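Missing here is one protein chain; the remaining ones are kept as they sit in the complex.
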Amino acid sequence: MGIFSGLINGFSIALTPVNLLFAFIGALLGTAVGVLPGLGPAATIALLLPATYAISSPVTAIILMAGIFYGSMYGGSTTSILLNLPGEAASVVTCIDGYKMAQKGRAGAALGIAAIGSFVAGTAGVLGLTLFAPKIAGFALSFGPPEMFSLALVGLLMAVTLSGASVIKGLIMLAMGLLLASVGLDPISGKTRFSFGVIELQSGFDFVTLAMGVFGLGEIFTGLESVMKTEIVTTKVGQVWPTVKDWVDSRMAILRGTLIGFFVGIIPGGGAVISSLVSYALEKKVSKHPEEFGQGAIEGVAGPESANNAASSSSFIPLLTLGIPGNASIAMIFAALLIKGVTPGPFLIQEHPEVFWGVIASMYIGNVMLLVLNLPMVGIWAQLLRVPFGILAPVIILFTAIGSYSIQGQAFDIYSLVGFGLFGYLLRKLKFEPGPLVLAFVLGPMIEGSMRRSLLMSGGSFLIFVTHPISMALIGLFAFLVLGQALVMFRKKPAVQT
Amino acid sequence: MKKTVAVLVAMLLASAMFPVASMAGDAYPSKPITGVVPFGPGGSTDLLARTVEKFWTKYSKEPLVIVNKPGGGGVVGTEGVVRSKPDGYTLYFGYGSGHDVVMPSLQKMPYDPLKDLVPVARLSIHSVVIVTGANSQFHSIKDMVAWAKKEGKPITTAVSVKAGAVDLALTAFGKAAGIKIVTVPFSGGAEATTALAGGHLMIGGGHPCEIMTHIKAGRFRPLAVALPQRDPSLPDVPTLRELGFDVATWGSIKGVAAPVGTPKEVVAYLGGTLKKITEDPGFRKAMADMNMPVMYEGSADFGKFLKQATADYLALIRKLNITIN
Partner (left out) sequence: MNRTERISAAAVVVFGILVAAYSRHYLKLGFLISPDAGFLPFAVGVALAGLGALWFAASFRSEAVPESGKEGGGAGEADPADAPVPALSRLLPGILLVIAYAWLFERAGYLVSTVLFMVGWQKFVEREGWLKTSVIALLSAAAMYALFVHFLKVDLPTGTWFS
């Protein structure tokens, strides 16, 4: 079956009233649950997964799942922008400028541009998936341990660009993030690190608990410092829609973000987060006003959000063509399909063409639905900021606590959440930026694990990182960026001293 | 003031009454049964448990509800079951996994997996299959051993996790064959499989449910199975014993358990229900689609089997001198 006839077939399945309805329900449910603080996309999908068991048709079930997936990603962006609560690693970058925009009363513009960027990137991603999926599937497999190491190293460097004014403080945050990531079972030696005999620490900390703690609770504790009653962000909702200038400013950022997200997002295990980092760093680099980044630059929202969403489309490529789930959310969709008796992989298109094309067609529809659903909602979400602090703050705490608890079902994670909240409060007092901390936490296991795996493979030779072409190119990029930055700083230094 | 106190008291009473109300009354089961999977959603144990969940209501009047409690490599969720009330309403799915039969030989456990749990039934065994990429020069175990001996080079091997069932089987094989096997542990089976599919390592090991897609797609070539007998889901693949290497492990066993002290008739009821499910053609087809062989054993046999498997793993670990320091 050709692509064209396949797509026609797919749309004829996806456009039946029942499937259309489930695509809508999925997008709605995903957004509604994903927007709750404390529930990231992975948790949202896990919670809503049982809903798909009741549906007998595998196509309808997967259409519902895809809707939930897209919806939860967008819902996660909403909490990142409005409340500084990233539900997954890839949204951390969105928080930085998105939340600043919300504080300045431009929440509507940030949410609007995120919705439009997500739609453009998501649709372009599905288009790429339709046209090139089998041809570029091999790219996902070309990343072995040495390539992953070099990629994660570049990602870590990008994370430093989020560190704000002080490079030393940024590096301290990176180190802290790497350290927090090493708590728990070391998969390579089987040894448990920094658990001090506490069984709950053996599995390490969860990303959501850490991010909700340092971002969300840290923010609330800081807000509690003032004796006066305060609002959590600002009661200024301002203009709800992005202005023409916003649109012109972010146009290219959306395009670049889409391209980066599509290609980097194919790489299993960390593609999405690295693509959003790369997009942010690139936008900052090409911008005429890089000093606005970190203070509420709309490109800093548009680029990473688009990258993130293009990546969520392209992360379906390894799943649908190779049967490889690239991240936790996709792994759950994989499981839902298996239970329905459908095995995603190279035979999917032959054994179940209706599933393959139905899913792809419903991804196009899902993206449209999300836009239709969310653009009118932007105004309503932005009104959320009008809820008084005295109610919003404890409710956020309750949600994040229950969200953390639900991941592993242990009260210990609520204590961790409080601990990270206090830590986040301390960081704010000392003017540290928590972004690099949580990103290093995500990239840490990738860097450490893939370095040790590479050295096991090479028998201890570091040449493995430069004899593999992709890895060598990435190491070259890393060296170029570091040297370039060092040169800039070297030239600047005398000027500061005078 | 008074009003709030009254409301609070009412709330306290209400939440205290919930369990009481549902417990009173007729014979077991009189309320939904919770099945704890101590691993994350989407893993092989989760898939197995969810498939049982789907067929459960066909044979029992109360539903089975599967919940995931991952953490500590399975220890946290299992400990939760061990510490729960032995009334048959909290079950453990995945009994016989690495943290039940391998981990106790390597480190201190907060409970005794053999003594603190009552086996209900065995559902499946996930064997360890040795595979190589389709582009590999190795077409059989013999090729590989000959190459390693001639070149004197180590064989790099993708395994899911350090000191897990796959790692142990492959390390044992290397020792028996007299070649150097370097096991490269990943963070789980999916990651290891992906790296091997990309041709980044020479061979790899995995459970059929993880690797069968790749075998069928021609991306992996199965070389041997590390079970005492052939795996029903891969009937054409020889065992290592058949190939002349005295290596056999039990892979990862997947059964159901209840906390110790659960009444005998409850265990019998649960075991009977599970037996009926494993005989259901729909269930057998779903399991076959996921490449999980159905290998039912009742409570008593399963108990004996687990003791044997644990002892075998302990002997293997002693023999290979594996420690986690």
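Labels for the chains are A and B, by order of writing; each one numbers its residues from 1.
Throughout what follows, a contact is a pair of C-beta atoms (placed from the backbone, for glycine too) under 8 Å apart; a residue touches a chain by one contact, two chains touch by 3 or more.
Predicted model only: the values in this text are computed from it and were never measured.
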Of A:220, A:266 or A:317, which one is in contact with the hidden chain? A:220
Hidden-chain contact residue, picked from the options A:418, A:439 or A:474: A:418
Listed residues A:171, A:252, A:349 or A:472, member touching the removed chain: A:171
Since one chain isn't shown, list which residues of chain A touch it in the complete complex. 33, 36, 47-48, 50, 165-166, 168-169, 171-172, 175-176, 178-179, 182, 186, 188-189, 191, 193-194, 217, 220-221, 224-227, 229, 390-391, 393-395, 397-398, 401-402, 405-406, 409, 411, 414-415, 417-418, 421-422, 429-431, 444, 448, 451-452, 455-456, 460-462
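Convention: only the chains that are shown with their structure count from here on.
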Centroid of chain A to centroid of chain B, CA atoms only: how many Å? 31
As the complex stands, chain B meets chain A at residues 40-43, 46-47, 50-51, 53-54, 67-73, 75-77, 79-80, 106, 110, 154, 156, 161-163, 182, 184-188, 190-191, 193-195, 197-201, 213-214, 216-217, 285-286, 289-290, 324-325
Can you tell me which positions in chain A touch chain B when the two form their complex? 46, 49, 53, 140-145, 185-191, 199-200, 202-203, 268-269, 322-325, 328, 331-332, 334-335, 338-339, 341, 343-347, 408-410, 445, 449, 453, 456-457, 459
